[in-house]
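Structure first, then comments.
The complex appears here without one of its protein chains, the remainder shown in place.
Order of writing sets the labels: A and B. Residues in every chain begin at 1.
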Amino acid sequence: MATKIALAGNPNCGKTTLFNDLTGSDQYVGNWPGVTVEKKDGLLSGRKDVVIQDLPGIYSLSPYSLEEVVARNYLVSEKPDAILNIVDGSNLERNLYLTTQLLELGLPMVVAVNMVDVMRRNGDTLDIARLEKALGCPVIEISALKGEGTKEAALLAIGEVAKKRMSERPHVFTGSVEHALAHIEESLHGKVENATSRWAAIKVFERDTKAVEMLKVPTDIVAHVEEHIKDCEKEMDDDAESIITTQRYAYIQKIVGETFKKSPRKASLTLSDKIDKVVTHRILALPIFILSLCVMWWLAVADGGPGTILTDWANDGFLGGEGWHLPFTTHECTADGAYKGMEFEDAQDEFAKQDASKSKWEEAYLEKVNEGKPDGEKVEKMPEKIDEAIAKTIVAKGVFVEDEETGEPKTKECDCEKCTKKREAGEDCEGCGCGCGEPEMWDVDYAAYQKAAEYEEPDPSQFGVWVPGIGALISSAMEKMGVNETVASLVNDGAWGGVATVLGFVPVICVVFLFLAFLEDCGYMARVAFIMDRLFRKFGLSGKSFIPMIVGKGCGVPAVMAARTIESERDRRMTIILATFIPCGAKTVIIAMFAAIFFRDMWYVAPLMDVVGIAIIVLGGIALKKSKAFSGEAAPFVMELPAYHMPTFGGIFRHTWNRVKAYMLKAGMIIFPACVFLWFIMHFDWGFNLLADEEIEKSMLHDMGSWIAWLFAPLGFGTWQGAAASVSAEIAKEQATATLGLVAANMDGASTAAHVSNLFASMSDFPKLAALSFMLFNLFVPPCMVAIAVTFREMGSKAWGWFAVGFQLLVGYMLALSAYQLGMLFAGGGFGIWTAIAIVVDLWCLWMVVRPAKCKM
Amino acid sequence: MSNGSIVVLVVIGTLAALAVWRNLRKGAPCSCGCSDEECCEGCCGHAKKDS
Partner (left out) sequence: MTLNEVKPGGSVKIVRINGAGAVKRRIMDMGLTKGTEVAVRKIAPLGDPIELTVRGYELSIRKDEAAAIEVV
């Protein structure tokens, strides 16, 4: 039978760090309440017979919060063999408050004073021996962060188990209170376990009905004792619970005074205080919060920012696309030939020109050759032998290279000094006399054609170390194997294509998660709750409800579960409904894709999604609050604000890596099979016949999408593709990006980005608006199926689950509707029935938010 | 259909089936970042660590 050691202590005392150190496992460390709700356990490193049980961080063993009840139920009913109580040495008094209560449980116990490194640095001293005597149990100094003394603390606890002797418990209570307690203890003799009798007596005195029930204290004793309790209350002019609490702290103050010497500190502020002054400043606090969000998004998706550079490389080179050059290896072409001495990009431009010349001339030639011929005899391809006579007369006029983005002819950019300077300064160089800014066009005669025909595509390996893209490698490998075109498409477009789309965004989510991990670990998050509390109180929640929303930036599932720490059921329900409106990691991928394709020049669209999320939470909360179901008093907000501390690089990287690893695993386990399935129903009709590319309209996916496409019509993406993508997003939100890549595969364009861009152009006259509307819809309707399942579970009732889903669906739809319809109105799309409906809907929402409350707040 | 095609189909089909089977058995991979050995939040269908 394994020895069980329970780790108990305040939140933020370093308990989880100690747990990690003792068990060697990878757990989350957070600075704000609600991170650990359920208990975790692990084996002590090197000792298979010792189990370390981590309890939720608690300030007391009161019956008032879920974590406290969970902890004390465990300690009293399941009884660990020993308690290892971690106490924050820089915060002794409040930490020892729990210690006195734990001691009363009568279990073997060791007190580990943590943060001893901080104490030493500050010059504070602790008289261990004296403290041991006062508490009646062994005390040891540790630094969980540095790993100092941690193993010894565990061994001490194990030792206490062996001793089986209970040390003399401290005399915390005095006077008539002690008298009453002794009397109660006497009455309880034989009715409760000897070891717990002290704690039981105190619980009876405090009238803690939950504990009394759990301990099975006979009701006649409770009744009998009531008189004594009332007498005490009269004498001390306070209620029983408060009497106990006050006496505890009085006792603690005394022993801390005797054992702890704080070194005289300079009056100047610590670094933590200085940071705090700025970050929770009256005027600067909110802007700073928004600014930090913007910085994060800029790093992640701004054109030219690190996130975009890496994602473009991943999407266009490494995963998709032809390939890429190793950085620092690019050089001018050294091989003999047309491109000698040129840089790769210039060589590509040159080839594009020559290729255009070739094709356009051939077109003109064929036109001439086919003149006068009836349709059946027209020549489609260039013959082996060219008719010299005709050829010499052909001149293709106005040849140009099409600019990928605009579709217009590429403009001239001359190299003269004046124009180069202007271009570097970011100015246009039109009207400068050398033809810049004008479409670059030229004529091609037979001689020019012959030269052009000799040009081959530049071989990238001549310009530097070339790494072929994985997609390109797979593609050519299949070609070599002689794989059938359709099957090849299953891999290129479906399986690999879908997964590559999602994986390509790893750099973006890396940035987001890195940022989040830093903010969480340094303690900023608690402050944000502090800043937001006033706002949240407006709709009856507390700043505590903001924390699940921060958690939600990573994933909605733990966010919904973090709502467990909210005591009031009504508040908890509201938090669950609202928590998933903050874009999670998967939704971030959608934002990243759309930012890259449609909003490259508008980097603010990305952080806007966060702002919209917060706005929905606030406004939605206010609206809900006004209904009968949610109205009532605001929940209290009593919260510790832990000091800031510099997070360790290791910690942040580990958290981020965990999340990124999970993301990639999800891509393989969920996105991959989903894409295979989607490809299948996209290429087969209902009779399971394989379809050719042009027959896609007969496919199962097309039909299924079309059945519901009309629902999305007012939103701007009412096509089978839009419908398919939106529905598939319920499997996993990032699937929407993969599905879009899939269904857009037979659009024009050379890359997934071009495909999707053209897809939206085909869906609506206002593609950017439709894209925005699509984003809004998918970001703010109910989250992925897993998160919905958790919502139902945490709500505890099907009715509430459906309410949550219904509410979210409504919000997402209305948001997308308003954006598209009103956007169209302003963009000149005219006023239609849906515009009117959108306006009515918006007014109704406004009314829901500003109407007078049904019940008193 | 060529041999190459058959190979590819079999490979893709097997991988997809494996992925689905793993999901059904172990629960979907958790996007909250925990791996299923240490997940004790019980999220995403993973077994809780102390059960």
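To be clear about the criterion, contacts are C-beta pairs under 8 Å (C-beta built on N, C-alpha and C of every residue); 3 or more make two chains touch, one makes a residue touch a chain.
Here the structure is a predicted model, which is why all the values come from computation and not from measurement.
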Which displayed chains the hidden chain touches across the whole complex: A
Candidate in contact with the missing chain, chosen from A:R537, A:R600 or A:H645: A:R537
Contact partner of the left-out chain, one of A:T209, A:T246, A:T393 or A:S627: A:T246
Listed residues A:L286, A:V467, A:C522 or A:A789, member touching the removed chain: A:L286
Positions on subunit A contacted by the hidden chain, ascending: 59-60, 62, 64-65, 90-94, 97, 238-239, 241-242, 245-246, 249-250, 280-286, 530-531, 533-535, 537, 543, 567, 634, 636-643
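Criterion: only the chains that are shown with their structure count from here on.
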Euclidean distance of C-alpha centroids - subunit A vs subunit B, Å: 21
Touching residues on subunit B, where the partner in the complex is subunit A: 1-5, 7-9, 12-13, 15-16, 19-20, 22-23, 28-35, 38, 40-45, 48-50
Residue ranges of subunit A touching subunit B (in the complex, touch as defined): 25-28, 38-41, 478, 481-484, 487-488, 490-491, 495, 554-555, 557-558, 561, 584-586, 655, 658-659, 661-663, 665-666, 668-670, 672-673, 676-677, 732, 786, 790
